[in-house]
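Every protein chain except one is present and positioned as in the full complex.
We just call them A, B and C in the order they show up, numbering each chain from 1.
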Amino acid sequence: MIIILKKDPEQKQLDNLKAWLTGQKLTIHESRGDSHTILGLVGDTSTVDIDLLRALDIVEDVKRVQEPYKNANRKFHEADTVIPVGSTQIGGDVFTLIAGPCSIESEEQICLVAAAVKRAGATMLRGGAFKPRTSPYAFQGLRGHGLELLMEAKKLTGLPVVTEIMDLSQLDLFTEVDVIQVGARNMQNFELLKELGRTGKPVLIKRGLANTLQELLMSAEYVMAGGNGNVVLCERGIRTFETAARNTLDLSAVPLLKKMSHLPVIVDPSHATGIAALVKPMALAAAASGVDGLMIEVHNDPTHALSDGAQSLTPEAFSDVSAAVMAMLPYACRYHGGKVV
Amino acid sequence: MIIILKKDPEQKQLDNLKAWLTGQKLTIHESRGDSHTILGLVGDTSTVDIDLLRALDIVEDVKRVQEPYKNANRKFHEADTVIPVGSTQIGGDVFTLIAGPCSIESEEQICLVAAAVKRAGATMLRGGAFKPRTSPYAFQGLRGHGLELLMEAKKLTGLPVVTEIMDLSQLDLFTEVDVIQVGARNMQNFELLKELGRTGKPVLIKRGLANTLQELLMSAEYVMAGGNGNVVLCERGIRTFETAARNTLDLSAVPLLKKMSHLPVIVDPSHATGIAALVKPMALAAAASGVDGLMIEVHNDPTHALSDGAQSLTPEAFSDVSAAVMAMLPYACRYHGGKVV
Amino acid sequence: MIIILKKDPEQKQLDNLKAWLTGQKLTIHESRGDSHTILGLVGDTSTVDIDLLRALDIVEDVKRVQEPYKNANRKFHEADTVIPVGSTQIGGDVFTLIAGPCSIESEEQICLVAAAVKRAGATMLRGGAFKPRTSPYAFQGLRGHGLELLMEAKKLTGLPVVTEIMDLSQLDLFTEVDVIQVGARNMQNFELLKELGRTGKPVLIKRGLANTLQELLMSAEYVMAGGNGNVVLCERGIRTFETAARNTLDLSAVPLLKKMSHLPVIVDPSHATGIAALVKPMALAAAASGVDGLMIEVHNDPTHALSDGAQSLTPEAFSDVSAAVMAMLPYACRYHGGKVV
Partner (left out) sequence: MIIILKKDPEQKQLDNLKAWLTGQKLTIHESRGDSHTILGLVGDTSTVDIDLLRALDIVEDVKRVQEPYKNANRKFHEADTVIPVGSTQIGGDVFTLIAGPCSIESEEQICLVAAAVKRAGATMLRGGAFKPRTSPYAFQGLRGHGLELLMEAKKLTGLPVVTEIMDLSQLDLFTEVDVIQVGARNMQNFELLKELGRTGKPVLIKRGLANTLQELLMSAEYVMAGGNGNVVLCERGIRTFETAARNTLDLSAVPLLKKMSHLPVIVDPSHATGIAALVKPMALAAAASGVDGLMIEVHNDPTHALSDGAQSLTPEAFSDVSAAVMAMLPYACRYHGGKVV
């Protein structure tokens, strides 16, 4: 951490600051220039409050050198994290293909889709029971009953399941869920993250619409600090000024997250674009960039979906996307030294 | 709602669509042009799923004409909402001045600050017990004990209190809290909003960093749809590309929200800027724009604050801001026909 | 175009509006609902001023149905545009690989790099003579002399050249340049675009940092309206809140632009990310998404580049990227029905 002081800092305040810093077991290197004095801090600065330092009269700016995340940091854990999920895994040599409907609507629907996506190459099943909807008047999901139907589809196909939790009061219902998804709107629901850190279950955290990659890693850090290292990161589009697609898929997040962290990274092209016709090109692009897997919405009849229908593919279209991705995968970044370190 | 069809839509699909729409009690007006056919829908379209329509093969685009919020909509409730809070109120003729520390640290601290801000003109006391912090390693607030200390300060000064809830499991502890704050990161925590709709307590909702004004009103709608009309809207800065301040305070939100909704609007210049020296100019600007009140962080000793110290004013500085705002208020937009309708 | 009127519009104003619209040869379809009256306009609305309509007292909102671009619109020109450039082309069956240094520094440098990138598979040479630099104190390019050196490299290698124009006073110097580049900062320099429309030369327009895809197409429309249909669109990153890379590469722009327009689309992963290690994964991702070509910065010695050194690859690294892209290309979206229409 580097503290840039204002010109000619008041000596007493400077002494106080230095005393406070050394009290936190930090060593101070001081460089005096014509227009600024700089204090370089050496030691563990992860608990130092950067905002508090900025509030001081004599301080002009503070810049962080060390990343504020530890458990999620590739610097301290060089090897890729691989998370076993049922008979498959996320990360490592396996390319994860998660598919299923946005909302679970009926036993028939989820079982039909589950069987279809399995045939098409999916390694995991997704399906929403608790649905975060912008409007209180929109369909809110089948909730507990939806989870039961999802378990039926899991039994039927053997596919491990991913589904979203919206509140920690629902946690008891997630016992048989294989991967618990934290949605983009809950990425900084810290009480929820803390509680998920106390379970051993894999947690897939979606990046919030306006959250930086560092903030995404800090949310992963909440889960990991609780003792649960099974965290999957998911890029699903950020909010920008562009309105031609629902969100802006930020694919440079993939190599950047791979550089910053050892955690597996998944891309959701369905939510990122909100346009069915964009799923294939963006799935291919994500695969090429070196991602560990994809999460794609598939629906037996997109035109009758009860939620988010605009972004769902039919099983046939998904099968086409899946085949295209699989054919391209040997040429993707991750398979020929495209490591970003 | 307007549906723009692709050129030469397939007739059977068009008939299906029309049948589905009339089944939802909507009347259809059709206009055929050279390059597009347009369906104008008349009736209550608030529950129609716009994404689902966009997914149809024959549909090019769908545009909403009617606002998706009802209870929060000024069109259906012309008069300003006034919310009684203890011996004061939010909205109407009263200018609300909420002040207090970011975090409650000790009984001495919260009581000293409470007494000081009351002297300086504050009408309500704020103080954080549950603190949403980006890092799991940062101070997380005194939690339940913090609420007890806040109640001491309320008793001492008679000021009603505003404090943030982070999870609905904490709700039982908020019985004596006058206004429950939903933080920016929880603006779309819909489970929490629904539950708060079942209480009668005033709820202050902070705009999320990347949320539109319409989404803010939809979150208010969640609370109101549950039967609780006591909602206060709070602008506290949005996330943009500019990094000179912590966030970008969006003051045009004030007249826009006033036009869209009858709910009272508050501005928090402290969190919006993250810079103590910007609080005064932005507090004055917000007051001039026609806001119903301000929420300002005040700390007995900013340089020793345990959280968000960078944005806290001393009681003396707050007293100066308060006096400046009060002197300017008679010249603000709201007092001379600056209505935006 | 659809005009949404306020409730109970004043009749005389409504009659005036209708008369004004029919005077512009538009046919009006009127739909009256309980809360809104809607006017659907049929005819050529591309010259109707949407802002002016919004200013009318009786108008609540105006929504455009027809795209405001004609020449660039795929709806009116279904076939992909192919632009011949020297012995090669941009668009169609050829994958364009443009490479070269950010700034031309010396004859030796540009000739060495040109020969190296040709060997590595580049189909065109890029190099900056006029450099738009944020700081007046930074190197501004060799300007006219730089263009001369670029022509030497063109002669030597036979590669067609792309280089940026910064002001229309420089146009006379661009006679032998094969493709004139309009930089992101000049995307809406309309005087420059108009003048380039009067030349027959291919023009490569880079998307501005905060410009929508529709605005990019409107800038293309400026050139095309002047009679020059040889326009290439280039995505090079947009400005968002994320600071981990220099800009956010928006790859969904590729399929979206391909759907909206018949013009060829190029991606510049070097400027988009500003990080050399991200060029390979993002080049692969762009190629997979269906782009017509790439523009990549290459430098003989990145650590001594006079400008933008952070994003330049060595010729060896470029050779690796080029080979990886070429190997992957047969599996990219464009080659197996990944058309987005």
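Rule of thumb we're sticking to: a contact is a pair of C-beta atoms (placed from the backbone, for glycine too) under 8 Å apart; a residue touches a chain by one contact, two chains touch by 3 or more.
It should be emphasised that the depicted structure is a prediction, and the values quoted were computed from it without experimental measurement.
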| item | value |
| --- | --- |
| Full-complex contact with the absent chain, from B:H36, B:R54 or B:K280 | B:K280 |
| Contact partner of the left-out chain, one of B:S106, B:T175 or B:S252 | B:S252 |
| Per the touch definition above, residue among C:E107, C:E215 or C:D320 touching the missing chain | C:E215 |
| Touching residues (missing chain, whole complex) on chain B | 210, 212-214, 238, 240-245, 248-256, 259-260, 272-273, 277-278, 280-282, 284-290, 320, 324, 327-328, 331-333, 336-338, 340-341 |
| Interface with the undisplayed chain - residues on chain A | 2, 4, 7, 27, 29, 31-36, 38, 40, 42-43, 61, 63, 65-66, 75, 210, 239-241, 243 |
| Hidden partner chain, residues of chain C it touches | 46-47, 49, 51-52, 54-57, 68, 132-140, 166-169, 185-186, 188-192, 194, 208-210, 215, 218, 221-222, 225-226, 239, 274, 276, 302-303, 305-312 |
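The rule is simple: only the chains that are shown with their structure count from here on.
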| item | value |
| --- | --- |
| Chain C and chain A - chains in contact with each | B |
| Chain nearest the overall Cα centroid | A |
| Intercentroid distance (Cα basis), chain C paired with chain A, Å | 31 |
| Centroid distance [mean C-alpha coordinates] between chain B and chain A, Å | 26 |
| Residues of chain C engaged with two or more neighbouring chains | 240-241, 243 |
